[in-house]
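Only one protein chain is missing; all other protein chains are in place.
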Amino acid sequence: MTARYALRFGALGYLAFLLLVPVGLVFYRTFEHGLHPAWAAVTNPQAQHALWLTLLIAAIAVPANTVFGVVLAIALVRHRFPGRGLVNAVVDLPLALSPVVVGLALYLLYGTGGWLGGLSQHGIKILFALPGMTLATIFVSLPFVVREVVPVLREIGTDQEQAAETLGAAPFTTFRRITLPAIRWAVGYGVVLTTARAIGEFGAVSVVSGRIEGKTETLPLYVQSQFEGFNTTGAFAASVVLALIALATVLCMRMFRPKEAR
Amino acid sequence: MRRIWLTLCLFLAAGGIAVGAQGASAKTTLSLVAYSTPKDAYAKIIPAFQGSAAGKDVSFNQSYGASGDQARAVAAGLSADVVALSLAPDVSTLVKKGVVPSSWTRNRYHGMVTDSVVVFVVRDGNPKKIHTWADLTRSGVQVITPNPFTSGGARWNVMAAYGAERAQGKTDKQAIDYLKKLFKNVPVLPKSAREATQVFASGKGDVLLTYENEAIYANKKGVHTEYVLPKQTILIENPVALTKSGLKHPEAKAFLKFLWSAKAQKLFGDTGYRPVVKSVARSAKYRFKQPKTLFKINSKALGLRGWKSVQFRFFNHDSGVMVKVIGR
Partner (left out) sequence: MAASSALAVSRPGAVLGRAGGGLARGIALGYLSLIVLVPLAALIWSSRAQGLGTFWDEVAKAEAASALKLTLVAALLVAAFNAVTGTAIAWVLVRDSFRGKGIVNAVIDLPFALPTIVAGLVLLQLYGPQSPFGVNLAFQRTGLVLALLFVTLPFVVRAVQPVLLELDREMEEAAESLGARRLAVFRRIVFPNLLPAILSGVALAFARAVGEFGAVVLISGNVPFKTEVSSVYISGQIESDNPAGAAAVSVVLLLISLGVLLLIGVFRHWRTRHDR
């Protein structure tokens, strides 16, 4: 019995020290001078634009990764093709790769002298503009939908799909009526994970953003710039916004996670 | 139950996205890419320019960061009409890449828009009694300086330390030994001058080596410190230049001209920079204390032969003096 309590308090103490105290401190530091300065700090135009841009990038990256994630998952589970193992590994790569490396790769590809560096001379701005930041975000948040959908697709098998086909259903109808309902919770969970990663991304985006205030500054970059500019209240207020989004995400995760793991 | 949660999640997402964007509509938009410390100065200068006849209807995109990093971003395609960097070699990088015309130094002020000096920022009351360069190498003194391979400010610090030793009659070898001793006392190497100030403000270290204007800025932001002007120090000159795309805009030219006007120079002075325009620098309000020996990056008597040679000798990635100094 004592062993059990020791384990419980050990684990909870560790979590408190590592998680709750830090996150509590963000809220404390933000509101220690009252609600007003914090509110002012997140409602100034620069902060609002940063929030807007962060959500806009997520609004592009998440649907893109959802649609292609499902297609990729189907291709990986339902088909055999040469190089499938490689594709499987590449899909996971963003999970394990440093975001700075991702930023650098985009920087080298689209920067002056890169393979696609010539695009900017034709008026297509990728680096230091929305497209580059979106590409970086898509890269780092790519695996989540695929990884959630693949095991479910594998589990449900193909019998129902084949039955539908035998009954004359068009492939897309089969997908819409049979496959999609079966994987929808997995897709939902993947979307939540993708959103969390897309909103919080810092390393990759910081390399390709150029930090133009009110133009290419996302909320995480804004937190850093305010912290460096001795506007601690601003930095923490923006952090609270991000932390609240994170909390909401965690709650959504609980909804979508398979029952047994709850 | 799940459905309710799903709706809530969607609602939250939609609510977030509904936050409106801010749109400014002016006729011309100029892009200013600058190093980190003059941000507060430009926050006053830009509205002043927009209040003048030439600056009416001009809006600005502004980007601030470590000087070398900003130069690298502009070279890689970050749009810039005006670049304001910490030190001339960063502009030279842009000249080499064909972004800035080589004629950028051809004006009355040789392209330099502000001056400053390297100073010692110490804790209130100077508890460690730090007054001279020699005091920095005492044991038990922690010196904060940014990393010279990423920060322009740090390069000024290193050259100030080297030059100060030479100015006190030391040989080249002794001065480099001094740098080694100095960097033994450096516990942290932040990436930019501003980050270094932040580290010092958080309570780390006894002395911060930095620009005089940064010392003044820190005090204004409520970091309780004072600063010591060493007897020997280097004159910092910060360049500003128009890029080739900036040259196409008459407004950008007007802005550059405005930076050297008495009004803008006073605003620079208010934020702690030493004005380069003589008439402003002479006025009582902007007369800064002069050190006993003030040398420049091309003070040949001290073995300093200008940025080009200094860059190669001290800050080369592979074989520069600083590689050995930092690599204990």
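Note that the chains are named A and B in the order they appear, and that numbering of residues resets to 1 at the start of each chain.
Note that in this section a contact is a pair of C-beta atoms (placed from the backbone, for glycine too) under 8 Å apart; a residue touches a chain by one contact, two chains touch by 3 or more.
All values derive from a computational prediction rather than experimental measurement.
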Who touches the missing chain here, A:42, A:102 or A:191? A:102
Which residue from B:54, B:95, B:141 or B:188 sits in contact with the chain not drawn here? B:188
At which residues does chain A meet the chain that is not included here? 3-4, 7-8, 10-12, 14-15, 18-23, 25-26, 29, 68, 71-72, 74-81, 87, 89-109, 114-115, 135, 138-139, 142, 152-162, 164-165, 170-172, 174-175, 179, 181-186, 193, 196-197, 199-203, 206-207, 219-221, 223-224, 227, 235-236, 239, 242-243, 245-247, 249-251, 253-254, 258-262
Spell out the interface residues on chain B facing the chain that's missing from view. 66, 68-69, 71-72, 75, 93, 147, 149-150, 186-191, 199, 202-204, 317-318, 323, 326-328
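In the analysis below, only the chains that are shown with their structure count from here on.
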For the chain B and chain A complex, residues of the former touching the latter: 2, 5-6, 9, 12-13, 16-17, 19-22, 31, 33, 36, 39, 61-65, 73, 75-79, 97, 192, 194-195, 198, 201, 218, 221-223
Can you list the chain A residues touching chain B in their complex? 45, 48-49, 51-52, 55-56, 59, 107, 110-112, 117, 120, 125, 127-128, 188, 192, 195, 210-215, 225, 227-230, 245, 248, 251-252, 255
